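With one protein chain removed, the remaining protein chains of the complex are shown where they sit.
And now, subunit A:
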Amino acid sequence: MRQRTTFFHRNEDAIDPASLKVSGRTLSGPDIKAVREDRFTLGLDELPAELQELLRLSQELYIRWTSPVPYQAVGPWSSRLSPGLHVFYTPQADTGANVASAHELCLLLRRLGPVDCSSPQPVYDLTDFVEYAVQYVCASSDAECKTRFGAVKQASSLDFSYDTISHVVKVTALWGRQDQSLSISAPASHRVEVGLLTPNQPPHLEEHEIGVTGLLTVLGEDSKPAPTMFTFPSRHKQAGTGFSSKFLTPTGLHPTMQLDIKSKSNRPPMEDSACALHALVTLPRTIFADKYQLEDPLFLASKNLTALRYISQPVDLEAPDYVMDIWGSSVLLELNTPVTESKEGFTAEIPLHLRYQAPQHGGESTYGVPYPAVFWACAAEEGTKFPSSPFDRINLGYDGLFGPRTLFWHLDPVTKSAGDQLVIEGKVPVLDLDKSRSINTVTSIVVVVGFAWVVYRLLMVYLRTGHGVAQPVKVTEKKQQ
C-alpha cells in the first residue's frame, strides 16, 4: 500500500515552512486552510476477500461518491459531480462472469449505504461504509486508525478506481477547503508521501495546464520537506463562477428544474475556442426527462437549452416508480447562453416528469434531486495531449462523452442559504392511504350498480320486444310532433 496526502492551499493561506517539523515517520505543523486529498494505492491482495472476488470478475470498476455538503475546490481538484453515488462498471467479456459479478457488485454496494440493486436509493452519507471499512481495516485497539477513517464521513468526495490494465486499486478521499490539522504519521507498513502545494503561474503556462509550487516529504525517508515546482496538464479547471438549482413552483407532476447561472457565465472561459455550457443531470428513478420532448428546437430554445446531448438508457416513460428496477438516469444537456453584454447571468429550465409513487399515508411523498454538474466544455488547441495527470479524475460519467481534447471549466454549485445541501427537494402527490380504505368496496358497488342498471334496461327491452326486430313506434310517442 502506498499513500499520498496532498494539501493544496491558496497563496494567501500559506504557512511558514520553518514551522513544519519532520521527526521519524511523522510530519506536523500548524493548522492550514487547504483542500486535503488522501490517495491510497493498493494491490488486490490487500483488499477484503469479497472485493477481490468482484474485481477478478471485472474489467473496470469506478465508484464516485460526492457529498451533498457544498465544498470549495482549490487547485487541480476542480472537477464536479452530482452529489450521491455513481458506479461505472464493466464486467469481464466472458458472459458467465457477467451475471456472477453483477451479483457480487450488488452485495458490495450494500456496504455503501441503502443501495439495493433492485431498489436503489441515493447515497448522501458514508456512515455505513465507514463502519464497514473500520471493521475491516482497523485493529480494535487502533484508535488513530478509527479516527482517520472516521474523518471519511466528512469527506467531500470519495473515489474508487480499478481496471485490469493497471491491476491496482486507487482509493481517493478529498476534503474541501477548510482548516486542516497538519499531523501525519506513516505506519511502518506503508510508504506515505506528503505534499503541501499552492498555485503558481510560471511564464508560458498554457491554458490547459496548472502550475504548482510547494514542499514534498516522504515520511521516514526525508528529514525535511523538499521544495518543488512543476506544471502538468489538467482537463478540469474552475470557471470562477457558480450556479444554483431549484424547482419552479407549483411543481405538480411535471416539475421544472431551474438552473440559475450566475453572472459572467454567459461568456465562455476561453477566447478563440469552441466552448459550450453543459449540465449533466443525475436523476433518481422517481423523476425523468423525456428525450422526445427535448427534441424540438423551439421548445428547447424557450427553456434556454440548445440540445439534449446524451441520455442514459433505458428510461421508461410510463412505468410507476414502484415496479422499476433501474436506478435512475443521467442526462447531458447543452445550455443556450444568451449573447448579451450584461453580466447578469441567466436561467435555464429543464422540464422533468415524475413517476407515480406508491400510495402513502398523508397523500404526499418527497423526493430529492441532486444538483447537476455544470461546466463549460471547450476544445483545447489542435495537438494538445492530456497524458495522465497525477491529480486528474477520470471516468466521471461525462468526460467519456466528449473528445479527448476537451477542457472542462466547472461552475461551483451554490446553495440558497448556508447550511443547505446540494439536493433540491420536491413533493409528489400520491394516493392518500388514510382515505383509501373504502376504495375497493365503493368502486365495486358502483360498478355493480351501473352494470345492474344497464342489464335491467336490457331486460326491459327484451321482455317488451324479445331479441327480434323492434315494434313500430307507439303512437303516443309521436304525440309531441
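Here is the rule we use: a residue touches a chain if its C-beta (ideal position, glycine included) is under 8 Å from a C-beta of that chain, and two chains touch if they have at least 3 such contacts; residues count from 1.
Here, contacts and distances are computed from a predicted model.
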One chain of this complex is missing from the view, so tell me which of "Cell cycle control protein", "Exosome complex component RRP43", "GPI mannosyltransferase 1" or "Repressor of RNA polymerase III transcription" is its UniProt name. "GPI mannosyltransferase 1"
Residue touching the undisplayed chain, where the options are A:Leu44, A:Leu205, A:Met229 or A:Val454: A:Val454
Kindly state which of the options A:Asp179, A:Glu221 or A:Asp432 is in contact with the chain not pictured. A:Asp432
Could you tell which one of A:Ala143, A:Met229, A:Ala274 or A:Val323 touches the chain left off the display? A:Val323
Sites on subunit A contacted by the missing partner chain, in the whole complex: 250-254, 292, 296, 298-299, 301-303, 317-320, 322-323, 356, 358-359, 363-364, 427-432, 435-436, 439-440, 442-444, 446-451, 453-458, 460-462, 464-465, 467-474, 477, 480-481
